[in-house]
Each structure stands twice: as C-alpha cells, then as structure tokens.
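One protein chain is absent from this view; the other protein chains keep their places.
Showing chain A:
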Amino acid sequence: MRPILMKGHERPLTFLKYNRDGDLLFSCAKDHTPTVWFADNGERLGTYRGHNGAVWTCDVSRDSMRLITGSADQTVKLWNVETGAQLFTFNFDSPARSVDFSVGDKLAVITTDPFMELTSAIHVKRIARDPSQQTAESALVIKGPQGRINRAIWGPLNRTIISAGEDAIVRIWDSETGKLLKESDKETGHKKTVTSLSKAVDGSHFVTGSLDKSAKLWDSRTLTLIKTYLTERPVNAVTMSPLLDHVVLGGGQDASHVTTTDHRAGKFEAKFYDKILQEEIGGVKGHFGPINALAFNPDGKSFSSGGEDGYVRLHHFDPDYFNVKI
C-alpha cells in the first residue's frame, strides 16, 4: 500500500471529507483555502478562495453541489463545488468550529467557539435550495456546555444534535426545541477533551476520540457506551470503515512537544482497531507530525489522513487488507 502524498496545503490539516460518491476529497487546513482533490489519484482539482482564517471543517451536500466550510475568520461559507464560487456567507462573532449538513441538506448545524465574552454555541441554519433565497437567520441557538464544542452532528432523522468538546461530555440535544436530552456518564465517559466525532454510514452509532488516549463508540439514539478503544497517545481524529468492522484512530503527541522527541516517540501512526473486539489490528505510518484528520472513502477501499505536517496521505488498501482475520 503505497500512499499518494498530496501536498497542497501550507499549514497543518484540520479536516477531510469525501463526497457521497467517493470520487472527491475535500481538505481543510490552517491555511485559508479548502481544497478539492480527485479521491482516486490525488490530483488537485481546485481550491475555494475567500476565507481569511484557518478553516476548521467542511461538509458537502449529498448531490455534491454545495460545500459548506467553517473558519476561524468567524464565517461559515457556502460554495458551489463545481465552480468554486461563494454562494453565501454566515457571519458570526466568534470562530466557527464545526459544520454538518442534515439528512436532506435543508439544515446545517454550526458550532462557534467561546471568544472574548461570548460562550460557545450551537447554531442551526436553514439552507435554501436556491442560494439567492438564503438568509442568515438561525433556526435555533443552543448554549450551555463549557468550553469549546469541537464537533456537532445530526442524529437520526435530524431529530437530535450530538455534540462533544472540551468538557469531555457527549450530549444529545433536541433539534427542535434545543432541550438537552442526554449526557454521557462522567464515570464511563471521556476524561479529557473530545477532539473528534464521526458517525457510521447508517448513523446508528458514532465514535469519539479524546485526548484521554481513548476512543469510544456510542449508540446514536440512547447514548449508550458500546465500546472503548485504548491507545497510547492522544486521539485527534477518528473514523470508521464503511465496509469492514474497523475503527481508525489518528493522533500523536501534542504538536508543541514534537520537536523535543524522537519521531518514534510521537506515535504518528493511524491505528486500526477491530470495532467489535476492541483489539488493535495494525497501523499505517508515514506522517511526521500528529494526525489531525481522517476520512474513509464511502466505498471502504481507501482512506486518507491529514497531519500537522501539512500533507494529506491517500491510501488505497492492498487486497490483503480485506482478508485480515483475527
């Protein structure tokens, strides 16, 4: 499995997203330009210029027409995927940390960071079919959790919003009323900042990665803790294979310590775990900084990782991978 090295960003990667067909890969980085690549050969298709700060996340609509990006420049932008044209800009008073389209792409959930006097918040925006009809109004604003909310996604049937962040608690909110429905248990839950959250293709479960050196698998409906994956380093990124029962964790030592230790100490590998048995299967080395982003191609035959080192590495699995038995 020889990875394709995609060098296009000048700063650390922050997020990776495949479109539904699995032919396009969107990457966000701390440089200000989200980039789209051919998911097959890693060829760069184009960039989306307009942000004025680090871009933290993106999401792409089901029909691969629209791209939504959230940035530290306190805006969330809608783009035309094909032309790269900006369609709309939502302005906030603090950096936007995460964005996620709902089922049907009519709603988007956006989280904003605590900034100056402002606390963090979860915003729900209606996304108009026609960009000219788009308004900036929020359908719902949820406030409450302490510290940054690193990720918020839609629950089953858009009825709930699942969020997690610095306070290490995973929460489920009612997406209509904004009421808190469920909270993860302090005892069994994460002990440190939850850095990433990624849901299964069918939305039945999701996995969270945390700086407490573990990743956990939860039931999207009941918020029951199903599995825990223990690792040796802080987890910055998690993803699940849509094809096999595999979970991939990426992370590594804090970037500020990287220069003081050997590259082997940092553990910048993407680690594969058996989803059910919670056992480590293998690892993919290559990055020379912590892994910040991971994404699986929807066909389950390739995955990509983005690191603090500014590279995206695109891995197409060898046939052996599909025969791994433990």
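Here is the rule we go by: a residue touches a chain if its C-beta (ideal position, glycine included) is under 8 Å from a C-beta of that chain, and two chains touch if they have at least 3 such contacts; residues count from 1.
Keep this in mind: contacts and distances are computed from a predicted model.
A.B. asks: Unshown chain, UniProt name, "Actin-related protein 2/3 complex subunit", "Trafficking protein particle complex subunit", "DNA-directed RNA polymerase III subunit RPC3" or "Eukaryotic translation initiation factor 3 subunit B"?
C.D. replies: Options "Actin-related protein 2/3 complex subunit", "Trafficking protein particle complex subunit", "DNA-directed RNA polymerase III subunit RPC3" or "Eukaryotic translation initiation factor 3 subunit B" considered; the missing chain's recorded name is "Eukaryotic translation initiation factor 3 subunit B".
A.B. asks: Who touches the missing chain here, A:G53, A:G84, A:P131 or A:P156?
C.D. replies: Answering carefully, the residue with contact to the hidden chain is A:P156.
A.B. asks: Which residue, A:R126, A:K182 or A:R221, contacts the hidden chain when the whole complex is considered?
C.D. replies: The one listed residue touching the chain not shown is A:R221.
A.B. asks: In the whole complex, not just what's shown, which of A:T83, A:Q133, A:S204 or A:T228 touches the removed chain?
C.D. replies: A:S204
A.B. asks: What residue numbers in chain A mark contact with the hidden partner chain?
C.D. replies: Touching the missing chain: residues 62, 102-104, 106, 156-158, 201-202, 204-205, 219, 221, 226, 232-233, 245, 253, 257, 261-262, 264-267, 275-278, 299.
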